[in-house]
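Certain chains of the assembly are absent from this excerpt, and the rest are unmoved.
Note that the chains take the letters A, B and C in the order they are written out, and that residue 1 is the start of every chain.
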Amino acid sequence: MSDVKKVVLAYSGGLDTSIILKWLEDTYGCEVVTFTADLGQGEELEPARAKAEKMGVKEIYIEDLREEFVRDYVFPMFRANTIYEGEYLLGTSIARPLIAKRLVEIANQTGADAISHGATGKGNDQVRFELGAYALKPGVKVIAPWREWDLLSREKLMAYAKEHDIPVDFAKQGKKSPYSMDANLLHISYEGGILEDPWAEPEEDMWRWSVSPEAAPDTPTYIDLTYEKGDIVAIDGERLKPHEVLEKLNKLGGANGIGRLDIVENRYVGMKSRGAYETPGGTIMLKAHRAIESITLDREVAHLKDELMPRYAEMIYNGYWWSPERKLLQTIIDESQEVVNGKVRVKLYKGNVIPVGRESADTLFDENIATFEDDAGAYNQKDAEGFIKLNALRLRIAANKGRKLG
Amino acid sequence: MSDVKKVVLAYSGGLDTSIILKWLEDTYGCEVVTFTADLGQGEELEPARAKAEKMGVKEIYIEDLREEFVRDYVFPMFRANTIYEGEYLLGTSIARPLIAKRLVEIANQTGADAISHGATGKGNDQVRFELGAYALKPGVKVIAPWREWDLLSREKLMAYAKEHDIPVDFAKQGKKSPYSMDANLLHISYEGGILEDPWAEPEEDMWRWSVSPEAAPDTPTYIDLTYEKGDIVAIDGERLKPHEVLEKLNKLGGANGIGRLDIVENRYVGMKSRGAYETPGGTIMLKAHRAIESITLDREVAHLKDELMPRYAEMIYNGYWWSPERKLLQTIIDESQEVVNGKVRVKLYKGNVIPVGRESADTLFDENIATFEDDAGAYNQKDAEGFIKLNALRLRIAANKGRKLG
Amino acid sequence: MSDVKKVVLAYSGGLDTSIILKWLEDTYGCEVVTFTADLGQGEELEPARAKAEKMGVKEIYIEDLREEFVRDYVFPMFRANTIYEGEYLLGTSIARPLIAKRLVEIANQTGADAISHGATGKGNDQVRFELGAYALKPGVKVIAPWREWDLLSREKLMAYAKEHDIPVDFAKQGKKSPYSMDANLLHISYEGGILEDPWAEPEEDMWRWSVSPEAAPDTPTYIDLTYEKGDIVAIDGERLKPHEVLEKLNKLGGANGIGRLDIVENRYVGMKSRGAYETPGGTIMLKAHRAIESITLDREVAHLKDELMPRYAEMIYNGYWWSPERKLLQTIIDESQEVVNGKVRVKLYKGNVIPVGRESADTLFDENIATFEDDAGAYNQKDAEGFIKLNALRLRIAANKGRKLG
């Protein structure tokens, strides 16, 4: 263990990562560099700096990564209408690659030979952090204290904190949430507690970002979303940066009871786990993006995207953002979005996201052909006969030769 | 045209198919057998019999196919969580194969050499009817009047009706819907009219099966759905037949503002078209089925189903229900459902379908392993290191050899 | 039919297209522009010019497209290791898009409003020509004489030729091949004749480009192929243009009995058909390309390519080269080839293509890790335990809960 000289720690400023900070110094006799990022989790970062300073950390990195996070990770993912297992919008998964990248970059800058994080050995996040780190800095040493130490109960942790003079906000501890939570601009997640029983409905006071549909306003909110190359660039005509778009949609969605999700999902490490999520803005984005694609994408391109999507989602969920296969699929996804421009009108109402209008200079919707009225010869109905006849040919040959379908 | 001796017509009893009936007799000098089915479209069938009799039809088939429809078509399709283009629940598509099958069977019974239908040359339904018919009776002659005749305006049709003494319900004509509609137990659809402008929001009075979310009750409804092999067999403990399940869910969903959909979709014949749909029961079924699968299906089986689903949906949408490839995929889908047993609790509220509980004797959710608390050694966190290391190996080798991912 | 003013005809100079030329003038009263291309089919083009001139054609296009054909069509296709139905190297399919493109371009240049070709109504080529033409010039009129005229027997054709003074090379007619053939730089194909019986073995004298394995030399030929971005750029160190590469490989392959294929394939129009093919160079390229990819491609990228390949092959076979979905897949294929550089040594011997060596500056083969000898810690065997344990976790949970696999 004496090999490690300097380690960059993903540091939240909370109790657990403060204990890790101390434990790393003690166990590895190494210097610790802290890295704290604002990904929109809604917490002040300066207390983390103060705490790190107090614990004697010399190199402290505190960064606002919100714009980069949404622009380079969230938006590209939404271009694919990405959903894991039919439901999950990958709010936690998509934040990990950026953190892994910064950990590695800071290690390179500070001459650190290791990185460390506070994810447990049971979850997906350890995989996402570490696959990313290994992919970007193959010789890096990764220290995952939860897999190494024996501080496996809350009591032992508290004792360690006390023993090593780590400030515990006891007031806060008193009302500690029974849930394991994670938040960033895309979502907030809840695990553990009563959620470990899949039959138990989450309690109303668990949710933090959204009102319930019941408590949402009785009148709907209409918004217009402007798309350029598959990304939202303006809301109601006001041009916004990527993270401003998401912040605004989170507010609008949260206020209208939108984006709550309660599922059982399959972790990459092999177990099923229950999770609850609030993804107000993301839920709006998914629906609206499908709407703008519905008039601008070619049918076969859209279907190809739909068939590749589950695999793309799996790559991100499993931690392979930093992989050649994810990069390759991204090429196709991004290329498909060149024509995804235009405007979508969405109605928000008590948990519902309802696209009610879509328009685009790049529309492939052809009213002259689609119309139920006289189309002036734009479409020749007689063509349909040959179309059907030849599509049926193999079926007819088979039936003629006695094959049964019934 | 003199080849055709007898034709089985899919006959609704409405004006259009009554005109077709007459036109077939006149044009082909053939006998017409009518076939009218109750698929849950919510219309009386006896008036169709009366009308057919009045028009001199000798062989009249009127059948209640609701149970068969839901049991053998709707339920199997929902086992796959089937959605076309991310949104459409295939309400029209799934009814066509049963009608095609009955048309062919009646042709065989009555010695008819042809079948006929009232679908236009622009839509998907002609394809679905005809592919099915050709697959099941390869030598059948298909007559699609809309592709053949010159009665291409409402005026000409009315003139033809008048000339041939076909009863037009003028009272009804006066308030004729501006939409082209289709209904069965799974859904009701709307096309045409103002929907031909993708930017125009449907008017509230278009919708027929559901109240708006705004008009739905202010208190939620909770229901328990019991699953056996992927199908719902009971609601709130009451055992029901398949079509009774769907009827009840339609009522519950419709009353709670659930199941409205407004999209632009890609037709098999090559154009984009706007459609609005109400699928109250189906919308509940989709959400609930995913919930019961979430605890009973193996991860890789679930992912395989998700990747195959878009293709399965496309087969049904395009009219290939009666094909060996659909049958083959059905094998895998049905086989996967052996273990999909248990109960899902769903909350219905103003357009929202929210699974709040799931339980099963076949659950794969293992609380002992998933827990955030002490798991008594059920899971060895140290295993994660090797898991990550070997999954990262190819990425590390590549990075070591200078490959860039950034 | 009087609408057509000028038509561009894909003109081989042979009897059939000469008759078409005349028939177009007579039937449509239009001017005909001829287009004859050298795609490496091994025939002189100047006789076609002479014949066209003699028939009074004013605008004659004769072009050597061999380099463009191989560079922009054949090579991109081989980057995907493309095979249709496990066997067919798509030699005919890949030539059609280039011809379609040139027909359209010449139509634009000459102000023609129509194009015409000599493909029958039963085959795939009509589809490939016409889908391409419609995609590139949506308003173009396509005339497919074989689907329109009544010259459906050889006798009628000959009579028409005689009547209209079209020169028939009777000497040549006398020894007319019993097969329908097509050739370009990638292959020569045979259909019809005794091949219509799938049990009948092709006669040795049918084959034109290759000696039989039996007749090939008794000593093997070794060649070194140099790759850049997935394409062969040199043979035995000699830098060659794309079409020169293929010409040389055709010679080497043909001389060594390589590239004969005899299959039953599924046509897009719905029937099965028997075809025999000689693809000497292509057969070498396929094997060698897999070999260079085997050391340079990441595993997951390679597997993704393998899973997408059948669909890509289907697109090309069915005539969708000029489509957004093919273009999109090409993006991913081309992107994957950035690292496919290096050298492959191949042994050619009596029908066999045997890669015996591969090397690359971009290799991902790591001898230090792969070795059976001492690896000095490059790979930690203990990592495998955790890797296996977590990959097995879902299987163990399922077994513990009583699921059966047996």
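Couple of notes before you dig in:
We take it that a residue touches a chain if its C-beta (ideal position, glycine included) is under 8 Å from a C-beta of that chain, and two chains touch if they have at least 3 such contacts.
Computed from a predicted structure; not experimentally measured.
The complete homomeric complex described by this structure file contains 4 copies, of which 3 appear in the displayed model.
The rule is simple: only the chains that are shown with their structure count from here on.
Centres computed as Cα averages put chain B at a distance of 40 Å from chain C. For the pair chain A and chain C, the distance between C-alpha centroids works out to 43 Å. In chain B, the residues that touch at least two other chains are 299, 363-364, 366, 369, 379, 382-385, 387, 389, 391, 397-398, 400, 403. Every residue of chain C that touches chain A in the complex is listed here, in rising order: 266, 269-271, 298, 300-301, 304, 320, 323-325, 328-329, 331-332, 335-336, 390-394, 397. Taken together, the chain B residues at the contact with chain C in this complex read 298-300, 339, 362-364, 366, 369, 379-380, 382-387, 389-391, 393-394, 397-398, 400-401, 403.
Contact residues on chain B toward chain A in their complex (touch as defined above): 81, 85-87, 120-122, 126-127, 130-131, 134-139, 144, 146-147, 152-153, 180, 191-192, 196-202, 213-214, 218, 220, 260, 262-266, 269-274, 290-291, 294-295, 299, 302-303, 306-307, 310-311, 314, 322-324, 327, 345, 347, 349-352, 354-359, 363-367, 369-372, 374, 379, 381-385, 387-389, 391-392, 395-400, 403, 405-406.
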